[in-house]
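As you look at this complex, bear in mind that one protein chain is not there, while each of the others sits in place.
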Amino acid sequence: MTIHQMPADDTKPAYNYAYLDEQTKRMIRRALLKAVAVPGYQVPFGSREMPLARGWGTGGIQITAAIIGPADTLKVIDQGADDTTNAVSIRKFFERTADARTCEATDEATIIQTRHRIPEAPLKPGQVMVYQVPMPEPLRRLEPREAETRKMHAWAEYGLMQVKLYEDIARYGEITKTYDYPVKVNGRYVMAPSPIPKFDNPKMHMSPSLQLFGAGREKRIYALPPYTSVRSLDFEDHPFRIQSWKQPCGLCGAADSYLDEVVIDDQGGRMFVCSDSHYCETRRAEGHRGAMLGDAAASGLVEETTP
Amino acid sequence: MPAETMIAPGFADPVFQSQAAFRALLAALSEPGTLQSVAAEIAPPEGLATATATALLTLADYETPVWLPEALRSGPAGAWLRFHCAAALVGTPAEAAFAVIDGLADEPKLSTFNLGTDQFPDRSTTVIVQVPGLEGGPALTLAGPGILGSCNIAPQGLRPGFTDELRENGALYPLGVDVLLAHGESLIGLPRSTQVEEAR
Partner (left out) sequence: MYVAVKGGEAAILATHDLVAEARRGNPAVPEISVAQIREQQALACARVMNEGSLYDQDLAALALKQAQGDVIEAAFLMRAYRTTLPRFGSSEPLDTAAMAIRRRVSATYKDLPGGQVLGPTYDYTHRLFDFALMDEGGEAAPRKAAAPLDATMPRVPDILGAEGLMEAEEPPEGDPRPFDLTRDPVSFPADRDVRLQSMARGDEGFLLGLGYSVQRGFGGTHPFVGEVRVGEVAVEFVPEELGFAIDLGDITLTECQMVNQFQGSKDVPPQFTRGYGLVFGHSERKAMSMSLVDRALKARDFGEATNYPAQQDEFVLYHADNVEAAGFVEHLKLPHYVDFQGELELIRRIRREREERLAQEQEAMPEAAE
């Protein structure tokens, strides 16, 4: 990093704004512009060593560092929640290095960095989603060699993926991919949506927000401009379908959200709660009550406050 | 020092001015057809619009060869670009990562720039086309990623046949150059993914 010099009266060296040096930001920014011009294509970039471990969000962090400015409000989630360890750590990183204004409310954020979820509240034009991506190559499990998968993308040769999905159907009666479910972007590139549950795939299609994907260890950046076609791969006789639950959220009663399972005792007791913590809180504040709110207090998930 | 040998200043605050300009560029190429303002307070060298100069300050450096028309390359714009961006100025369009062309000049054609390769379509040139106005010209209809349905733009001062060049460029998708139309402080992005037709 180049040292960002403070004005003359205070020449104490400090880390550059948002950690990355300006040359690195330019390199990432150039990659981002090519990524939006070719939706779903993985642009190689000179991913830097970061002070957080590879696999812990360094791709998303580098993208956020390259786009964030004083006008932004940043929300960071992991598994849909704002207070998971990875989310807390990354939020702290930007508060420290970019003096970032942060929030938990989805509709207040201009940048949402995420691992494994898309918020339940609809995204808005002008918002930017930044996804942390562990394995950007949707074909990697079928063909481990980069030299080969690059050719498959170049020639739009995706027969191998179709075969794999059809093998699932032959064996289990359905496609058994439940997360990181492959999509076809703008009718051209097959893309890994990152390990979001397939429940979230439909939210990508024609989203009004810009979606950016960063894989730090694998050194790839890709993007979906707003209003871009994102189709989950399927077959006419086996159409794509998303997860559903028999019961609504135990805390807020939502029937339209992705649920996490919480084991509440060793007698097989289970509670299902929204994975999007802010969505759940917002609903409870509006007066929605799930059937197990009282039990949740007993198991330490929530606490009762006197207003 | 004589005025013509002085190099105009670049960004006063590179970190934040380039961040703001980048967000405008990102919006331009992810929402084609929208008018984006770079609004950077710089005095561009002769021959470069504020938006062009700001885009190059934001994106170009020693890793990105830049193509300029001969008159600009050997004038203050070339010296300015070398000084502020340390960018190599190249004479062959196909070698350029970034290029600046005049909308009315006959040459070079878009197809002479780097179109990328089928395995690395990201290696194509980004071409900044300087025009005398981004509104009030003949209408073009745009469709594609970043556009809900379709939208119209009406840039002025594009050479005859330029729409055909854009259409041919789009037909190469996912190869092709990405275009930014620039005038004053404003930009309109026309990435290769955008389909361009003369409006009826």
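Going by the order they are written in, the chains are A and B; count residues from 1 in each one.
Everything below uses one rule, namely that a contact is a pair of C-beta atoms (placed from the backbone, for glycine too) under 8 Å apart; a residue touches a chain by one contact, two chains touch by 3 or more.
This is a predicted model, so every value here is computed, not measured.
*Asks:* Tell me the shown chains the invisible chain touches, ordered by label.
*Replies:* Across all of the complex, the chain we cannot see touches A.
*Asks:* So one chain is hidden, and I want to know which residue out of A:26, A:75 or A:116 touches that hidden chain in the complete assembly.
*Replies:* A:116
*Asks:* Which parts of chain A face the unshown chain closely enough to count as touching?
*Replies:* The missing chain touches chain A at positions 1-3, 15, 21, 44-51, 53-56, 58, 78-80, 83-89, 92, 115-117, 134, 145-147, 172-174, 176, 178-180, 195-199, 217, 219-220, 243, 245, 251, 258-261, 275, 277, 280-281, 284-285, 293, 296-297, 300-305, 307.
Definition applied: only the chains that are shown with their structure count from here on.
*Asks:* Hey, which residues of chain B end up touching chain A in the complex?
*Replies:* 14-16, 18-20, 22-23, 25-26, 29-31, 58-61, 63-64, 97, 117-122, 124, 126, 144-148, 173-174, 178, 191-193
*Asks:* If you look only at chain A, which of its residues touch chain B in the complex?
*Replies:* Of all residues in chain A, those touching chain B are 4, 16-17, 22-23, 25-27, 29-39, 41, 43-44, 66-71, 150-151, 153-155, 186, 188-189, 206, 208, 210, 223-229.
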